[in-house]
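Comments concern the structure below.
Only one protein chain is missing; all other protein chains are in place.
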Amino acid sequence: MPLRQTLFAATAAFAVVFAMTPASSQTLRYANQGELKSLDPYTLKETTTIAHHAHVYEGLVTRDKDLKIIPALAESWETPEPTRWRFHLRQGVKFHNGDPFTADDVIFSADRVRAKGSNFLTNVPADAKFIKIDDYTVDVKLDSPNPILTSQWDGWFIMDKKWCEENNAVAPTPASATTPSYASLHENGTGPFTIESHQPGVKTVFKVNPNWWRKPEHNLKEIVFTSIGSAATRVAALLSGEVDVIEPVPTQDIQRVNASGTATVMSAPEIRTIFLGMDQVRDELLYSNIKGKNPFKDIRVREAFYKAIDVELIKNRVMRGLSTPSALMVAPQLYPLSKDFTRTKPDPDGAKKLMAEAGYPDGFEVTMDCPNDRYVNDADICQAVVGMLARIGVKVNLLAQPKAQYFGKVLKPGGFQTSFYLLGWTPSSMDSHNVLYDIMGCRDDPKNATRGEANLGGYCNKELDALADKILIEPDTAKRDQMIKQAFEIGIKDYGYIPLHQQALAWGVSKKVKLTQRADNEVLFYWATKQDE
Amino acid sequence: MSDTAVPHQANPNASHAGATPDRWLRRALASDVFYSFRRSRLTMAAAAVTLLFFLLAILAPLLAVQNPFDPAQLQLMNSRIAPLWTADGQSPFLLGTDEQGRDVFSAILYGLRLSLVVGVLGVLFSGTLGIMLGLIAGYFGGAVDGLIMRIADVQLTFPAILIALLINGVAKSMFGNRMDAMSTLAVLVFAIGLSFWVQYARTVRGSVMVEKSKDYVAAAQLIGLPAPVIMLRHVLPNAMGPILVIATINLALAIITEATLSFLGAGMPDTMPSLGTLIRIGNNYLFAGEWWIVAFPGFALAALILSINLLGDWLRDALNPKLR
Partner (left out) sequence: MLAFTLRRAIQAIGVMIAVGIISFSMFRFAGDPVNQIVSIDTSAAERAAIRKSLGLDDPVPVQFARYFANAAQFKFGVSYQFRLPVADLLKERMPATLELATCATILAMVVGILMGVYSALKRDTLLAKIFQAVSLIGISLPTFLIGILLIYLFAVVLGWLPSFGRGDVVRFGWWTTGLLTVSGLKALIMPSITLGLFQMTLIMRLVRAEMLEVLRTDYIRFARARGLTTRAIHFGHALKNTLVPVITVAGLQFGSVIAFAIITETVFQWPGMGLLFVQAVQNVDIPIMAAYLLMVSLIFVTINLVVDILYTVVDPRLRSTIDRPA
């Protein structure tokens, strides 16, 4: 080949390569304290896992940057009757293996997500019937109205029927699977990224999906995800530039990261509410020196506990300013009337008086259960609470444990074995009803076995339950918000719980990277851009 | 096993008569071992530091400005204060305070207490266990010996830290709901004790094997002395030197093990911190510039282990004159 031709060919080839190189050309390195365990999107309902899956899979709906429900694989929907929804599916969408996305996949996914072994049973109501109208229209029929249906759907991802059938993955991979299913090791979604390699617990590499139906807002060609459990190592990795994004940054290192000049901390209140609960059911506490009666059944004792605790001090000292003290059991972002509630000031003297009135002038002893690797500074908060209660004469024996042991003990299967505990809660539907039902609902409701599922102390007020049932089906937002307000007021009056704060999100982000931070703490890179290196 | 049970004249071998630990100590003090001790300034310094640490631990309640184990004495308002000599220092917090308003100096004193208690009790436990098993194995030999030494083999398969981690984990999962600080302490002693008995057993067994064939043991057997008496009164004292060396080195190892367990979160709880727990807590604040929370406990731990190791080193050299 003569030189000129060679040069021409080379230039042409270069031009082609250049033209084919998409805007997405950056590699983003991300480290999280948690691991990615299974690729099957129905195995584990956990914030970090769901966020990972959201890069690969998509649902009918999704949440935008402000957590509003917006169309995704469903282009639009309407409710011809309160108990019937009609969804129009997006056309021309392809799964990563090239299979087209159709109504059959939706019906299949609706069955699969509610099949035995799925961890997302409550995301799609059991009474919902999915009916295929045509290839791109699906009707959903319900027994009773459910205005928050699409809100509950966030996190429910659509899978490829054909692919699942071909690979013997029709049944969801239960968390207890004794052999790894195909779907837990491979993915086939419609989302903006594909998974190139997956070493469980170590490293997962996401590659951009060039055929994504949406126009990408990001400029990434790949995401390299590593799990770094140790907080100090994670921070060191960010500061030395080995990774671009870390989550979370420990509160004490936030200043240092900000001062580093290479990275900053993105922080905002998270919608998870941290609170204290007390056993109000047992006639005698499991872990206390008071025998024959349960001091927490006395509202004065609960009020005294509430007044003994100084959430502002916890905010300033333990949380280093990175928490929002809360009067409510739900975050202000999720409930517009939150501003009508304020937390009363701490009053240790008043608390002492109440204790004396209740017949405990010298206090009593009680054991507190606390996780030490679940929430931001959880064990430190508990220690601070121990100190504050010591000042009203209550001797608290702190049992701070890793979440595995902690949850095993205090949750329903463990028999609610706790007298006094700290817990955090994010309503998965982003709605107050979830809090009123799961956390503040009575445990012994014969009609609704799942009510009060996470009500570890067994706080119970039938009035509140009745309101919660009305709230679920109330379509009028203004009226609904008023009813929610009434329900929360009942809970506050009863001192059923002691809400502490909403903790802060803390993402460590290299200055080269721009991210959108959402209050549910899902770290999503399809909104990320990274500068040239 | 009491002293009155065996009259000394019953022992035909004079050099082994009356070699009780007490006598042995007296003899040792008069010996060239003690002479070498006085000659080595480093060793004397190490001994002084070790003694100082023990004194600090014992006198902790008198020296500390607060009881760091009592939550009512901790003021959250006083959290994260820098050491006294820095610009942000505040009296009376000499070495500053931690996240919970705990005075670091007081916490070190009390933490030192825990570390030393766990270390000393762990050594006593492992020493007693190891000596007993070593004596039994060496004296009886045969199948008993085989069994004990095979157990020792299995045990050696696992490094001490792994065993301690396992025992701790198992105990936590079994008693998790009822574990308070004191039972955690007991579990730590138990875990460390069970991790370190093999060296004693092997050493004692070795010297029992040597002594067993000597005439005086045969004589003692002949006159009908019970086996435990022969072993404890006549055979054991001959192994006291090496045992003392092992015990000293193991004290340092036990303290390191406790610190490592606490560092990994399997040791003392945050409300009752040992030195290892303090370092684990403090490590979280190192990058934040609050260096004093980890630096002083870390320094105290290193100094304690270093001085004990120096003592052990000297002891080993002193008891093995060949190397001097």
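First chain written, first letter: the chains are A and B, and each begins at residue 1.
Please note the rule applied: a residue touches a chain if its C-beta (ideal position, glycine included) is under 8 Å from a C-beta of that chain, and two chains touch if they have at least 3 such contacts.
Keep in mind the model is a prediction, meaning the values are calculated, not measured.
Undergrad: Looking at the full complex, which residue from A:K37, A:K132, A:K207 or A:K512 touches the chain that isn't shown here?
TA: Here the residue in touch with the unshown chain is A:K37.
Undergrad: Which residue, B:G89, B:G141 or B:G206, contacts the hidden chain when the whole complex is considered?
TA: B:G206
Undergrad: For a quick check of understanding: of B:L121, B:L244 or B:I305, which residue touches the chain that isn't displayed?
TA: Reading the full complex, the residue touching the unseen chain is B:I305.
Undergrad: Among A:I70, A:I131 or A:V202, which one touches the chain that has been omitted from the display?
TA: Checking each option in A:I70, A:I131 or A:V202, the one touching the absent chain turns out to be A:V202.
Undergrad: Mind listing the subunit B residues that contact the chain we can't see here?
TA: Touch set of subunit B with respect to the missing chain: 150-151, 153-154, 156-159, 161-162, 165-166, 169-170, 173-174, 199, 202-203, 206, 246, 252, 256, 259-260, 263-264, 276, 279, 283, 286-287, 298, 301-302, 305-306, 309-310, 313, 322-323.
Undergrad: State which residues belonging to subunit A touch the missing partner chain.
TA: On the subunit A side, contact with the omitted chain comes from 35, 37-38, 43-46, 119, 122, 173-181, 184-185, 199-203, 226, 228-230, 232-233, 236-237, 239-240, 242, 373, 402, 404-405, 407-408, 411-414, 438, 450, 453-454.
Criterion: only the chains that are shown with their structure count from here on.
Undergrad: Provide the C-alpha centroid distance between subunit A and subunit B, rounded to the nearest whole angstrom.
TA: Their C-alpha centroids are separated by 47 Å.
Undergrad: Can you name the residues of subunit B that touch subunit A in the complex?
TA: 70-72, 74-77, 79-80, 99-101, 172-173, 176-177, 179-180, 265, 269-271, 283-290
Undergrad: Quick one: in the complex, what on subunit A touches subunit B?
TA: Against subunit B, subunit A makes touches at 231-232, 235-236, 250, 252-253, 255-256, 310, 313-314, 317-318, 372, 379-380, 383-384, 386-388, 390-391, 396-402, 405, 409, 417.
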